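Every protein chain but one is kept in place in this view of the complex.
Labels run A, B and C following the written order; every chain starts at residue 1.
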Amino acid sequence: MSKKDLRVKIGEVKTEKGTMKDLEISIGRIFEEEWEEPVGPTPFPSIKDLRNWDFKLLKRYKPFYMPFCDLCCFCTYGKCDLTKNKRGACGIDMAGQQARIVLLACAIGAATHCGHARHLVEHLIEEYGRDTPLSMGENVEIEAPHVRLVCGIRPRKIKDLEIALDYVENQVTHLLSAIHTGQEGHWMDFESKVFHAGMIDHVAMEIADIAQIAVYNFPKADPDAPLVELGAGVVDSKKPTILVVGHNVPPAIAIADYLTKENLVGSVEVAGLCCTAIDLTRYSSFAKIIGPMSWTLRFIRSGLADVIVVDEQCVRTNLVEEAKKIGALFIATSEKNCQGLPNRTNDPADQIVDDLVSGKQPGVLIFDTEKVGEVAVKAALAVAPKRKKKRSLLTPKEIIEGSKKCIKCQECIKACPDNLPVMYAVNDAARGDLSKLAELYEKCIGCARCESACSVNLPLHTYIISAAEKKMTEEKFKIRAGRGPISDIEIREVGQPIVFGEIPGVVAFVGCPNYANGGKEIPEMVDEFAKRRYIITLSGCAAMTAGMFKDEEGKTVYEKYHGRFDAGGVVNVGSCVSNPHISGAAIKIARIFAKRNIRANYEEIADYVYNRIGAVGVAWGAMSQKAASIASGFWRLGVPVIVGPHGSKYRRMLLGRKDRDEDWYVWDARTGKKVYVGPAPEHLFYTAETKEEAMVMIAKLCIRPNDTTKGRAIKLTHYIDLYKKFYGKLPDDIHLYVRTKADIPLTMKDEILAYLEAKGWKEKATPDPTLLPRLIRKKEG
Amino acid sequence: MSKKDLRVKIGEVKTEKGTMKDLEISIGRIFEEEWEEPVGPTPFPSIKDLRNWDFKLLKRYKPFYMPFCDLCCFCTYGKCDLTKNKRGACGIDMAGQQARIVLLACAIGAATHCGHARHLVEHLIEEYGRDTPLSMGENVEIEAPHVRLVCGIRPRKIKDLEIALDYVENQVTHLLSAIHTGQEGHWMDFESKVFHAGMIDHVAMEIADIAQIAVYNFPKADPDAPLVELGAGVVDSKKPTILVVGHNVPPAIAIADYLTKENLVGSVEVAGLCCTAIDLTRYSSFAKIIGPMSWTLRFIRSGLADVIVVDEQCVRTNLVEEAKKIGALFIATSEKNCQGLPNRTNDPADQIVDDLVSGKQPGVLIFDTEKVGEVAVKAALAVAPKRKKKRSLLTPKEIIEGSKKCIKCQECIKACPDNLPVMYAVNDAARGDLSKLAELYEKCIGCARCESACSVNLPLHTYIISAAEKKMTEEKFKIRAGRGPISDIEIREVGQPIVFGEIPGVVAFVGCPNYANGGKEIPEMVDEFAKRRYIITLSGCAAMTAGMFKDEEGKTVYEKYHGRFDAGGVVNVGSCVSNPHISGAAIKIARIFAKRNIRANYEEIADYVYNRIGAVGVAWGAMSQKAASIASGFWRLGVPVIVGPHGSKYRRMLLGRKDRDEDWYVWDARTGKKVYVGPAPEHLFYTAETKEEAMVMIAKLCIRPNDTTKGRAIKLTHYIDLYKKFYGKLPDDIHLYVRTKADIPLTMKDEILAYLEAKGWKEKATPDPTLLPRLIRKKEG
Amino acid sequence: MKLEPYQKAEIPGPSKAFAISNAKLLLAKIKKAKKPLMIIGHKSLELEINGKLLIDYLVEIAKKYRIPVITSTPTYLEIKRRGYETVYPMNLIEAASMVKDPSWTGFDGKGNYDLVFIAGFPYYYEWLTLSGLKHFSSIETISLDPYYQPHASWSFPTMKKEEWAKIINELLE
Partner (left out) sequence: MKLEPYQKAEIPGPSKAFAISNAKLLLAKIKKAKKPLMIIGHKSLELEINGKLLIDYLVEIAKKYRIPVITSTPTYLEIKRRGYETVYPMNLIEAASMVKDPSWTGFDGKGNYDLVFIAGFPYYYEWLTLSGLKHFSSIETISLDPYYQPHASWSFPTMKKEEWAKIINELLE
């Protein structure tokens, strides 16, 4: 692919300048010549091109695999027992198989964003034309850092994105192919492919987001993006309500447009779950956000939605059934999520509305976005008076009566991903006390597995939300609408303090909050680090969750902190596909602050980010394959990621060994010498057991070899301070991070000096760090 | 994608006619105008475009799912228990999950062929230029039936294939994306996507094969392609030997070219496993075929290979280790299969050879095909005298001594995919009798799971092959080299007899023979149906296996039968990627014989094939994800597939219900009436328990609604004859297939008439059958 | 006597067959069933237990308790040869997909079967078919093989062949 070779053969081309017949053109490269930045070594890199870089990381951060299952069941030779060092019929061993599973997850993740980006770009081109410019606003010159970095092209118009998408699809296909039985076998090469999947995933996401920002005129690098209503309680229950669910926003936008066109704004509520909600609020001032995926059943069963419109990704797969329960009408809009429904795309809108409202067809499939807008609104208006917000919530009496049927089999507890004490809450309920059920609401992730498992078919999830109904209706918060990219001005201001370490770090809260406590702990962590003047970036469901908590003054973190990409900022970039603005900020620092060439220059930039930019990702409740590939995109770029304990289910961690000095040498680009720089960053992929552990690790993983003494002192202050707070003592690895006495935080000087002495600490050098010998300016020896 | 929109923006284009600067072109469609065939309704169909057709098939052939596991472990919500009607945390149920797993397998399969095709086409373009014409020989006008049918384009030069590959990659990405948690949920839509994966897989395979046929000048629709040596015994053990393994032939061809260039033909043996072997023998007269994937360990452990060169697909994943055991040198050549080896692509050939031969690096990775040729040959010449065919086979004494260590734990039996009685054979060996071990050789599929499981680490697979060494060295057979496509002339001759049913059927033996008995049973079935004057087509490992048996006269089926696509022919089309020549023959019949438009006209052609062409696929030991997608490509085209019992591991069958009359109505295109046509074909995907059952079902599944009375009588003759042979009585469904008395085979007239009478049989109509109301020529009513 | 799949890796998941420990249990099942059915595979022609082929045991059970049998070829001919006539040729998975359908009326047209005995197939083939029935039907299934088939409702544990024969012989007494 590095020589991606476009060619066209056509019978007839019509351009503004006339018609050409039987034109045939071959083009060796598609690189613009007018762009002054030289093409780096790896334009459109294939799987193998960055393998060396990956191996460098993988040698420092060895995978620790945790198989979900002793078996492999990938082909009809299987199942194969891979316990311990057994090999499967194809010759694979357990490490290989685990890495292969991780690759599968990441390939699915990357494919999902790529498919999303492709459908979005196709749609936008159809609606707005292929020449729509890709402006990210006045303050953003580097519109697509990932596309530039990886592909080596500079997209100017929306059609330029298609070249990059072709590349991503090509690579996804090769990656998936490597999973076939009897292909790759070595864990290390599987892991390198995992990183590759992550890299192209960031390209795909970036494409999706810049396309929609440009065309729909979402906030463009706007630190003051408006505050938006958030929570299960923000919907006006008296109005007809449309619920949009998913990630690919055009159908939701068509609904908003139709309402605007028909002067119905204010008469119909439009609220959303997951990223479609986030993206809709970047477009429309009247849309509302209910919450993340785990809020799906809560909100639907509350009965407020009259029409449910789903697009793709993170859409609970049995919503047709759930919609039926509450008499809501159901519209599917994506070819990736058809749910067996009749395709009504080519029928007149009114006929579809009739069939829905009359109950002839409780659900339909419509691929025409505009028609979705019309049908959804008309159907909502028509059905709302009829169904009168039918709900499936239950009265205390119903719950108490039902609970008495429990046979105490514990199946609910055993089915719950977090082993929540459902049975005990039910048994209390049978005795008339619903408080335990209501308490579960806080921790429950809305998966309904308990319900599905119940021996006597109690609607357990409904019990939980019914018991907590009051709490649910009181959930009214604010979130800052997704602002999109970080502006060049912001980068110019923070580039140096970040690279020098004076802003102690950039912490990105991303991914789903689909594990217990996610809801409470994310806002707490955000607050802690914003207070400490880290830069906090957020996206997707994590961004919502951060907003779902109010301090004593009734303020969410979005109201409490500013939205600039600067110390102490709480910066919601947008939906999941906005994540590349976070990684992209690091790339931009390399370009704008450090003047590195980024064009097709992945390895050098990753090396730069890895050694200099104290960024860390936190995915506190991530559950999806997309989350896996997003994380691996961060890893390849040299940004460590922390997950909650549930993250162990991703089946492997990438852990450094600070006890092995030999692992932590870099080249000094100035001298060509190998220099010990300490375990910085110590890990690349890490599960924290508790939020306290996570907070300590966040602070530590922001440490980078390039920190100035001032920067290192600031970072150590936070690390040590948090460590002391949560462990009651000094951390046992300070000596690895203190290079000279000037690195020591002033306020802890004596204590640390004593500690260093006890450890026999010696002064260390501060190099111009790199893992790439080719970047040494002076030849060694 | 149906409006696949190519656009180019370039700084500079150099063409033969000069240089253009800052050219920008937008092209709405890429369809040649000069091609007189009109563009059908579904050019470059997306996932949803053939959903209606799929649903028609799926309503007749309902999936019967057989979960491998009660659980789903696809995301970090899991594992989820889906037993019975439980739902996972994402809302999916067991039927949805099983269909999703099938889709995953098929997406992997399609991706694998697509990746293969892409690498091949890129390589050929690089080596031979993009304008290399795609000639399939004088007698083939329709060079790419699948590309024409699906994409609606007519590829003339190799570069034209890239457009189709872009399309396939795009669709693979969307399909994979549908597997993400919280996307598709309904089994029926997953199954429709399965069919879609199969369809694009045939496009991908076709691209790969016509590219290599055209460029490498493989036999072009040649019924008299040369006979080639086949078997584990055909290698001259005195010569330095290179073993090529995999599917993507360029590195093997580079070896052959280097030998030719250096005048070394005859001094070095080149033999192969799997499809690379097949494709190499289509190129080079001196190459030999060892056997299918299951022969891998046999041959390697025999020690004959001095150098092992692997490319991609169906390559046992621990061959680095196996090569080490016998001191063979190892070269990997594909980015999909790097095995953690050092990348030596940019080093001088002699230096690599030195490092290999000296043992400094037992294995290397080389992406430069030409360099692979040079290194492999030089290394083989250098190492052969040193290693002296070191083997890992054992003497009877060694086996007997070793066998005494057996602790009778049965782990070997429990680990064997076929529960072969390994322990009992070992225990006999301990008593000095190796005959049972030698017997296992016939059934063993070479997976080495027994070995891996053995509690006392006995090299059990080596025991088996050592005990059967004599037999192995006597394995010398012939196979006809892959002939490529079916010529237009052949189609013209057989089109009518096939469509009318006078040639009773086309039986395609495809896929791996990786289950016990595959080796014996495939040749037997081929012989039976060739004798009955069916047309037998074969590809890949099944084609090899068919050749691995000699009749009393010492002839293989390739020597016994002609190679024309005509009654009684045994037609090896080539490797796995040659499969589309088989399905393509059906498409060509529709075009050439019936004059249907095939361009972008999938549904109509599938309807044609389904109702008229008595073809059936047999995958008697298929194990791979590729086999799954190949099969599903046949299904969507209306061709049923039979697998052996192990095929149950594909986890679902598509079974018709002949007892439900209402399922078997078609439209009569002449009258617009709905007409009962009997269960023809009865099933779409079927496991046969035994070869006898398979043979009866093969004959039955060739029956089609369109058969003339003569044709039907012939088909029934074979069906009833085989049924009587294997069940000793008349089948109980003849009345469903006899439409008028003229359908009754003459030789069985009385018996069948009596049977019909007893069944209360009534005469039935013979319509012009179609499942598509739009094809009715006269409006109904 | 372990409740462990005979194919080591073919772990079913949380739901596993109950163990058959004696003939009484089998007898009770047969008695309780309104319409039992037996499906026999060709491995029954190879597996010898105490000098007698598995197929002989199975046919004797079918005869004694008048259980109709479904089988394929060549087993069909072998069963006929053993003088049992209530035997229908049908493929295993075809049979399973019929039995799964509550509206199927069986070979006598009088209604579907409610208990399926199964034995004598390649392990994985039987295993998967039983899985299909476990998840997608409410039919009770009993494997009569001398090893554990966890996807059945009931199965013998993987056991010594003599012990198996003892129990089966009791059933035949």
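Basically, a contact is a pair of C-beta atoms (placed from the backbone, for glycine too) under 8 Å apart; a residue touches a chain by one contact, two chains touch by 3 or more.
In this text, all values refer to a predicted model and were calculated from it rather than measured experimentally.
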If the full complex is used, which shown chains touch the chain that is missing here?
-> A, B, C
Kindly state which of the options B:Leu50, B:Leu71, B:Ala256 or B:Val677 is in contact with the chain not pictured.
-> B:Leu71
Among the options A:Thr112, A:Gln212 or A:Thr687, the absent chain makes contact with A:Thr687
Candidates A:Pro67, A:Pro362 or A:Gly672 - the one touching the absent chain = A:Pro67
Provide the residue numbers of chain B that touch the chain removed from this figure.
-> 70-71, 78-81
What residue numbers in chain C mark contact with the hidden partner chain?
-> 4-5, 8-9, 11, 13-14
Residue-wise, where is chain A in contact with the chain that is not depicted?
-> 62, 64-71, 81-84, 94-95, 411, 414-415, 417-419, 453, 645-646, 648-649, 651, 653, 655, 657, 659, 683, 686-690, 692-693, 696-697, 726-728, 732
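Please note the rule applied: only the chains that are shown with their structure count from here on.
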CA centroids of chain A and chain C: separation to the nearest Å works out as 50
For the pair chain B and chain C, the C-alpha centroid-to-centroid distance in angstrom is 34
Centroid distance [mean C-alpha coordinates] between chain B and chain A, Å = 39
List, in ascending order, every residue of chain A touching at least 2 other chains.
-> 78-81
Contacts with two or more other chains, residues of chain C listed in rising order | 7-9, 11
